[in-house]
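Here the complex is missing a single protein chain, while all its other protein chains stay put.
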Amino acid sequence: MKLDPASTHDPVANPANLANPASEDPPITNELPVPTPPHSLWGDARRTFFRNRMGVFGLVVAVLVLLIAITAPWIAPYGYAEQDWNAIRQGPSAAHWMGTDAVGRDLFSRVLMGIRTAVLMGFVVSLATVVIGVLAGSLGPLLGGRVDALVVWIMDGLLNFPAFWLAAFVAVITKPAVATLAQPMYEATGWAMFENTLVFDYLVVFLCLSLVWWAPLGRLVRGQVLTLREQEFILAQRAIGASPWWITTRHLAPNVLGQVIVQVSTGIGTLMLAESALSFLGIGIQPPGASLGNLIYTGMTSWRAEPHLVLMPGLTLSVIILAFVFIGDALSDALNPRVRDR
Amino acid sequence: MFRYIVRRLVLMVPMVLFITAFVFLLGQYGAPDLALERTLRLNNNVFDQEIYENLKLNMGLDGSPIERFVRFVGNAVQGDFGVSYSLPGNPDVGRLILGALPISLQLGLAALVIALAVGIPAGVLAAVYRNRPLDYAIVTLSTVLSSIPPFVLGPVALVLLVSTFQVLPSTGFGWHGLFSTETLLPASVLAAGPLLVVLRFTRSSVIDVLSQDYIRAARAKGLSTAALVRRHVVRNAMTPVLSALGVVAGFLLSGTIFIETVFGIRGFGHVTVTAFQSGDVNTVAAATLVSGLIAAIVNLLTDLLYGVLDPRVKVSA
Partner (left out) sequence: MSDSEAALLEVRDLCVEFATQRGTVRAIDGLSFDSVAGEITGIVGESGCGKSTTALAIMGLLPEQGRVTRGDLRLQGTNLLALSPPALRGLRGPAMSMVFQDALAALDPTMRVGRQLMEPLTLHLGLSRRAAHERAIELLGRVGIPSPQLRVDSYPHEFSGGMRQRAMIAIALACSPRLLIADEPTTALDVTIQRQILELLLELRDETGAGIVLITHDVGVVAETCDQVIVMYAGREVESGPAEAVLTQPAHPYTRGLLACSLDLAHDRDRPLDAIPGMPPDLLSLPDGCPYEPRCPDAGPACRQMPSMVEVSGLHQAACWRVPESDPAHG
């Protein structure tokens, strides 16, 4: 028997081969290696995330912090402003887990309320940055022309500026403006809210941080939208028939979403830091408002004598920020297909 | 090259102006009417229109906000930033900032040197020994250190190093010059954030470079790892690290605000904070302008350095 492949497989010489290659051959399909089960991006990501010990630690802390933030007023052993003149300047003890300050206020309760503020600001501002960032990032390329140029110009300007510095400036500047607005607003609406300076503090911090912090996210979204635009062109020319919606949801969204999630989670951490920093400097949440930042500031005047007044809120803040940084890192690892690093 | 610089500068100016305008105009809108306050103060709480108008003219508070801004910029270009109405003695804002800036620049420089001198080698080490204990240790330690806010790290470090362990002299406060021991602590605390950024960028960049073919080809020539790193890795890995410098500069600028407050150093940050707390609009506006310019210049320098490090960039530019 001739073993020259040309003769057995030549369909001209042997037309039967087209339908049924030489009968001795096992059908090809039987021997193909079994493909491994498909790994979806999200499934893989979830698994990778939970393998990262620090990420899990961060997640646990974050959940804890969230719970504290929601239940703070109820679980705090003492009132935020409650003074006990029999227990001033005490270090940590059984009665006062974190000690007391110069007028006998329980530090632990105050820290709990401070956490509440931090979480509130962190999450709310994050939401705002996502909204603004997505809007700015998508509207620019979509509307094109001068609108786009304007958006890019603003974004670049914001990105070039150190974010916190700018936020601080805006905070300083808008505080009096908000105060000036308060009276007419109260008269217009009759809402008691406008009489409360505390609300201003929150409002100002919210405004200045939102206005400044959206830029990196905006740039990210914009990059992806630009890519999408290119894809559309190509599609239109090749008339494949896949709709832009298909491309967006199947191809672009998973990629963008991943990076957005990473940025947002690290962003929450930095925003909490920014809020505390603003409060520390005296331009954020001021007493009677509760903020870890202003707790640290007040504690600093007596750092030698009562270090716990600085250390307690300081370490709490650090741990919370660290938790979000770990989460952000773990997410970045999980959602980033950088196989090389494994 | 020269034209490139000019082009970048031209683009830069409107950006900085825009931000300054934003801050300035907001300030004008909300600022308490200083002229009014002063009139009342000078005139025994009785309002006098003439004094009011005169004061407004003198303090530059007449005209629409736009006019005031234009005047502000016009004056600024000539170096006149007006006068601080919050500080005693109403010092000239320009001179105030000019006096404080060198201190902050020196502090920032010291911090930058520390961040680079520690961050780059640590990043390279972490990359070469990646996924091994040394790598984890380096990355975790620097992450933890930099997550502690500077206004926490400062006092904590102060307490530990000065009081508890007495490693550093106790006369910690104030500015004693760039090369004094007192500068070490504030500069190090300031360097914490930038150090992490530098370390991360270096690490990921070196990991990238190490996986390149030319590294393997160089090994095929018989180079040891040390020689490899020295000759091939460092130069190729530095380009992304440069882009980190922009971020680092941002950290440094923001950081000085806190460090100077905590350590009692009267630099640019300190001046700015005082202006914040007293609502000193003129100083705040001037500080915005100055910091914007600094940030933009740093970005420009970073871009120029790119061309030096990577010959491919020069060709295409």
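We just call them A and B in the order they show up, numbering each chain from 1.
Definition applied: contacts are C-beta pairs under 8 Å (C-beta built on N, C-alpha and C of every residue); 3 or more make two chains touch, one makes a residue touch a chain.
Quick caveat: nothing in here was measured; it's all calculated off a predicted structure.
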Among B:8, B:71 or B:219, the residue in touch with the chain that has been omitted: B:219
Where the missing chain touches subunit B, by residue: 212-214, 216-224, 227, 231-232, 235-236, 309-312, 315
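By definition in this document, only the chains that are shown with their structure count from here on.
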Computed distance of Cα centres, subunit B from subunit A, in Å: 24
Residue ranges of subunit B touching subunit A (in the complex, touch as defined): 14-16, 18-19, 22-23, 26-27, 29-32, 130-131, 140, 143-144, 147-149, 151-152, 155-156, 158-159, 163, 207-208, 211, 249-251, 253-254, 257-258, 261-262, 272-273, 275-277, 279, 281, 284, 287-288, 291-292, 295-296, 299
Subunit A residues touching subunit B - in the complex, by the definition given at the top: 54, 153-154, 156-158, 160-166, 168-180, 269, 273, 276-277, 280-283, 293, 296-297, 300, 303-304, 307, 310-311, 314-315, 317-318, 321-322, 325-326, 329, 340-341
